[in-house]
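Here the structure comes first, spelled out in structure tokens, and everything after it is commentary.
Apart from one protein chain that is not included, each protein chain of the complex appears where it belongs.
Chains: A and B, in written order; residue numbering restarts at 1 for each.
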Amino acid sequence: MTELNPIIALMFFPGGIFVMLLGLLYVWINRKLRARLQNRVGPRWFQPIADLFKLLSKEEIIPEDANPTLFVVLPVLALAGVLTAALYVPILGMKAVHSVPGDLIITVYLLSLVTMCIGLAGANSTGRFSLVGVTRTLTQLFSYEAPFLLALLSPAIMAGTWQISEIVDYAGGRWLMFTHPISFIIAIVALMGKLEMPPFDAPEAETEIVGGALTEYNGRGLALFKLSHAAEMVIGFALVTALFMGGTTNPLLWAVQTLVLLLVVTLIEVLMARMRIDQTVGLWWRYGSVLAIVQIIVLVVWQRIVL
Amino acid sequence: MNNGNGNKIANKFVVPIGPQHPALKEPEHFEFTVDGETVIDATARLGYAHRGIEKTAESRTFVQTLYMMERVCGICSHVHATAFSLCVEKLAEVEAPPRAQAIRVLVAELERIHSHLLWLGVGAHEAGFDALFMYSWRDREVVMDILEALTGNRVNYSANVLGGVKCDVTDAIRDQILTGIDYLEERTHHYYDVVTTDAAFLQRTRGVGTMTKEQAMRLGVVGPTARGSGVEQDLRVDAPYAAYDIFRVNRVVEQGGDLEARFIVRVKELFESYRIIREVLDNLPEGELTARMPRRIKEGEAITRVEAPRGELFYYVRSNGTDMPDRVKVRTPTIPNMASVLHLAIGHQLADVPMILAGIDPCFSCNDRSVRLKSAGGDDVWTWEKLRKYGIDYYND
Partner (left out) sequence: MSVTKIGTMFGDVVNGLFKKPATNLYPFERREAPERLRGHVVWDASLCTGCGLCAKDCPSNALDMIVLDRKAKRFVMRYRLDQCTYCAQCATSCRQGAISLAYDQWELAALTRESFLSIYGDPDDIAEALAAEAGEQTDEA
């Protein structure tokens, strides 16, 4: 809806505050579902908001050897990246606020910006655990990024365009996940890698390296990183829904689709043990990329020869 | 040798684990020198949970010392108390009645179940497998309720007195134990399945921390850690104490030598414990619960060795004819196993280190002992006053 004033779209709805609140809701659903699956009670509905307020009210302590400007600016940059990505992705059944040719690449790049900000923040912290965490974060970034992009590429190749709204038009209400099954699965699993959810949570393995790259973060910086993680969750699910589950126009159906994706992701999260970083890289480079490429080849062959 | 940001000498890097770290349940300090993600050196510094319990034994009577020794460890508290009671009974030449010995075995096996279920959860948590952690700890509540009904407390059972036990087994408690054991056995079959077939979990445990039989014997490891490498050593079979000569135990030994073998050994020991408990409850001998113990114990020294859930526990007690012990010395199983961790960690990835540490089932509060400080030109042995003054001066500088 390009009639919507872009400032309002960026700050309040559907980007900005709306996406952050929706993200906090999704984080709560994830935690509550995870608790119930483990036969526990789980937090009450306002827990993520309460965590956020608590963090915002604490003093921010900057490590002695860190660059203070970078320390303070990087969380803001991460949040800004995610909120900008919200402009290009169809949320809640409405068309994307802005649509430019090539915005699929822009969105994926903005989502990687968040991970790179986390990596830089950890490197800036100069603590021992942070440095190990940074190595793992960046290694994981390089391993799942290629299959993720290849998986998102398959609807793009079929539609012949890099623009999300045109891909959605090409889908025209059909659910592409049935014709691109492998890409769909790879996109979901790579999304788990991007969000650092188990089994791919080696970068923030609490029993090995305390907090990973964000070990030294506290107060306002940590609150902003958590917010950007929550918003990233919404944007990631929205992207996969838009490309593979037919661009819907019904808000309720969109909500149901993303919640089903969240349920599937949480189920996988609970069932698996954490993978070591070298096992993650091995998995992605051996199976992930190969399968994605195979899927693309099959589809191209189908399109050129059969049709 | 470290400054605040980690010492980097040609890509080497020291990662400290502890004393405060989410991987450890109790404080200890380990330093792993890593090159990228591979560990190339490991050192440990112990002593964070030292409380001077052996020292308190010198100023308390035998009856009071029993309770001090029980609190050396929370999870193996009953075997500590049993070992101490057996030692003192040996010194006083008193034999505890058969019913008391059988109840000691019963509580010891229940404690073994408690300890192994706790360890299963902790091992799973170190691997990032929180579902197994939560479910095995939920099932641990069953055995803790049984122990509470039988002895009166969920941890630190205080079932022993010098000369026997304090708590008897009634019919209602017997039924509660049998129902609980049936439920736990069913769940343990399921956990055995998970530990041996879950692909993600096996990726973290198969082939990790492999120790051959020769290495195990050279490093001197004890308990399930040694039995996972093929060393056939179980004190309940080799040197039976309490009622273990009547209720026979089968050794559980695996040949794999890696973490998976240690998981399997402990889960199979759970099955063995269920069988022993049922046998004890069926054949509980009649009789009284305590034998008369004199207040003043004869002069002499005695040793006992018992099989704690973690391995061989060794007690030495020396008495001088009064009602206070002269010296009590405890050697717990985690000390020899700790040395093996430092050895095994070299060559593995940093991510494997918490798993290897959890694989020996560490009980840090057991294994802290005092260290002799060699100061230039000072006395060889420090008195209590001198140590206290040293501590005060250290912080005043």
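The rule is simple: contacts are C-beta pairs under 8 Å (C-beta built on N, C-alpha and C of every residue); 3 or more make two chains touch, one makes a residue touch a chain.
Quick caveat, the model's predicted, so the values are computed rather than measured.
The residue touching the chain not shown here, chosen from B:Gly36, B:Gly52 or B:Gly152, is B:Gly152. Although one chain is not drawn, the whole complex shows that of A:Ile185, A:Leu271 or A:Leu291 it is A:Leu271 that touches it. Which of B:Tyr48, B:Tyr67 or B:Tyr274 touches the hidden chain is settled by the complete complex: it is B:Tyr67. Contact between subunit A and the unshown chain involves residues 33, 35-42, 267, 270-272. Interface residues of subunit B with the unshown chain, by the touch rule above, are 60-61, 63-68, 70-71, 131-132, 135, 138, 141, 145, 148-153, 158, 161, 166-167, 190, 193-194, 196-200, 202.
Throughout what follows, only the chains that are shown with their structure count from here on.
Spacing of subunit A relative to subunit B, judged by their CA centroids, is 44 angstrom.
By the touch rule above, subunit A contacts subunit B in their complex via residues 37-40, 64-65, 126-129, 131-132, 135, 198-199, 201-202, 205-210, 270-279.
In the complex of the two chains, the subunit B residues touching subunit A come out as 4-6, 13-16, 21-23, 34, 36-37, 124-131, 134-135, 138, 198, 200-201, 203-204, 349-354.
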